[in-house]
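Here the structure comes first, spelled out in structure tokens, and everything after it is commentary.
All protein chains of the complex are present and in place, except for one that has been dropped.
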Amino acid sequence: MRKIVMVLGIIFLSGCQMRVLDPKSDTAETLTDLIYLSFGLMMLVLIVVFILFFRFLSKFRETPETRGTIPANEKESKWLEITWTVLPFILLAILAVPTVKATYELTAKVSGNVEETQGDVMVVNVEAQQYNWKFVYENGKESFDELILPVDQEVQFRLTSNDVIHSFWVPNLSGKIDVLPGEETRLSFKPGETGVYQGKCAEFCGAKHTLMRFETKVVEQSAFDDWLKKE
Amino acid sequence: MKENTAYLFEDKRLGFFLYLVVEAIMFATLFATYIIYTPASRGADPSEVYELRTVVLTSIFLLSSSGTLLIAERGLKNWSRMKIWIGLGATFLLGGAFMVLEVHEFYKYWSEGYTLSMNNFLSSFYVLVGLHASHVAFGLAWMILLMFQFTKQLPRALFIEKHKIFNYYWHFVDVIWVLIICIVYAPYLF
Partner (left out) sequence: MNVPFIGEVPSDIVVSWIVTVLLGIFIMWWMTSRRKWPLVGEYVTTTDNRKIGTMYILLAMVFFIRGGMDAMFIRTQLAVPENEFWVFQSQKYNEVFTTHGTVMIFFVAMPLLIGLMNIAVPLQLGANDLAFPYLNSISFWLFVAGGVIFNMAFFFNAAPNAGWTSYAPLATDTYTTGPNNNYYIFGLQISGLGTIFTAINMIVTIVRLRAPGMKMTRMPLFSWATLITSILILIAFPVLTISLLLLTFDRLYGTSFFLGEYGNPVYWQHLFWIFGHPEVYILILPAFGIFSDIISTFSKKRVYGYTSMVIAICLIGLLGFMVWAHHMFTVGLGALANAIFAITTMLIAVPTGIKIFNWLFTMRRGVVRITTPMLFSLGFIPTFVIGGVTGVMLAVAAADYQYHDSYFVVAHFHYTMIGGTILGAFAGIYYWYPKMTGKMLDEKLGKWHFWLFIIGFHLTFMPQHFAGLNGMPRRVYTYTWEDGLFLLNFVSTIGAFLMGASMLFVAWNLYKTHRYTDKVGPDPWDGRTLEWTVDSPPSEHPFHPIPKVDSIDAYWYSKLDKKPLPSSEEIRPSPIPVKTIQPLVLAGILIFMSIGFIYQWVWMQVIGGSLALGFFILRSLTDEREKTYREEEES
């Protein structure tokens, strides 16, 4: 039965293009790679456990012949125990290295010092409140629940909340960053493809949390410039 | 061979020590809260609120009450009703004096405008020190009960048990007070 579920899962996996696994920015790509890596490693574990489980179960299940027999006491094998202590360590080490690397990379981009934004970075200020998003661009243009971004342009968000905690999430473009009252958090990425992507509030924030969504449109630079100039 | 009541007492003592661990963690959390929020960015600063005189007086009363309780403990050991009475009575008076001063301290701060919600330094101060004060008040009520039990014909082993458990409590409350002096008052008084 569980196998059928797994098969179903795989159908789901390939059937629809899931947003988190369909990255459209550099940041999201790093995350997707990590997800696949960890998934692969963990599948390895899962397969080993499942094989042992079903093998032991089918082989040592009580049969009419074995009914009433008492299995002999056995001594633990030191080597087996060492094996299943050390192997997970190795597996986790393989996972930990890219984890730490990616965490440092992304978090540096997320919460680096504002003043020293290097190079060609566009800054968007984000104000969240129950239950909408306000985006303020460098020239002072404001936009509600609609985020317009130029393609191939590094953008940095500086986010604050006017009331409770919210969380800024565009699954195709990047992971979440919480939006806190009285504190500024940061997030940055470079959209790599034009298109319309869903944005959501991912931290439960009250009655209409569900409806606190926004649309992210990634457009060509020229179209973006036109839009920015319009009142 | 050990007596049955000795076993039961040891069970109870271990249980009460574990309970004191729980209390210690509660206070530790409040100490952490105090440390995080003090001094506050706005509103009253601890150095302008605290008064050395009250802190010294309250400390003298409470710390010496742990000492007088030792008299009662000695009384328990060689069963001298006199010592128990003196020890308990003195401890009660000292604890009571502490309580009066503590209430006075809170009242004074409050009337000077340093209220609970002025800023988070004061909030965490009142919650932490207030929780300690309520422990002392509880201890005072406990002592009255203990003295009442002492006048009754309780089995001696049972009274000793009750008394000892109270002693652990009172010493614990004292230790917390020492920590309050070190963490809450000292950094802003000296």
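Should a chain be cited, it is by its letter among A and B, assigned in written order, with residues numbered from 1 in that chain.
Everything that follows uses one rule, which is that a contact is a pair of C-beta atoms (placed from the backbone, for glycine too) under 8 Å apart; a residue touches a chain by one contact, two chains touch by 3 or more.
Since the model is a prediction, treat every value here as computed from it, not as a measurement.
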item	value
Residues from subunit A at the interface with the omitted partner, ascending	1-2, 5, 8-9, 12-13, 16, 18-21, 30-31, 34-35, 38-39, 42-43, 45-46, 49-50, 52-53, 56-57, 60-62, 66-67, 69-74, 76, 80-81, 84-85, 88-89, 92, 95-96, 99-100, 102-108, 110-111, 130, 163-165, 167, 169, 171-172, 174-178, 180-183, 185-186, 198, 200-210
Hidden partner chain, residues of subunit B it touches	3-5, 7-8, 10-12, 14-15, 18-19, 21-23, 25-26, 29-30, 33, 36-37, 40-43, 116-117, 119-120, 123-124, 127, 141-142, 145, 149, 154-158, 162
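As a convention for this text, only the chains that are shown with their structure count from here on.
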item	value
Gap in Å, rounded to a whole number, between the CA centres of subunit B and subunit A	50
